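Of the protein chains in this complex, one is absent; all others appear in place.
Take a look at chain A:
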Amino acid sequence: MASVVCGFFSFFSVPVKEKKLMDVKLGELPSWILMRDFTPKGIVGAFQRGYYRYYNKYINVKKGSIAGVNMVLAAYVLFSYCLSYKELKHERRRKYH
């Protein structure tokens, strides 16, 4: 996803669609989000990119440590907590639940 300078425009502006997230200005954010690829192929591609980004940064290194896997497990615990929040709500120490 490199930013491409389209020859159609002047050399100082880049079309919004192809900017990376950190380069998008706050006002352009809604149009940037709406122009993302929401086809199934696009969504799968997004998940794949995210997976490989994490994998290559934390796990696919010569001396990876436990922390790479632990972050995934912590995210899993958080996800399970959110899923079972409805039942856990009743276990708080309150006078009126």
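The rule is short, and it goes like this: a residue touches a chain if its C-beta (ideal position, glycine included) is under 8 Å from a C-beta of that chain, and two chains touch if they have at least 3 such contacts; residues count from 1.
Definition applied: contacts and distances are computed from a predicted model.
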Missing subunit (named according to UniProt) among the choices "Cytosolic Fe-S cluster assembly factor NUBP1", "Globin domain-containing protein", "ATP synthase subunit a" or "Gamma-secretase subunit APH1-like": "ATP synthase subunit a"
Positions on chain A contacted by the hidden chain, ascending: 51, 55, 59-65, 68-69, 72-73, 76-77, 80-81, 83-84, 87-88, 90-91
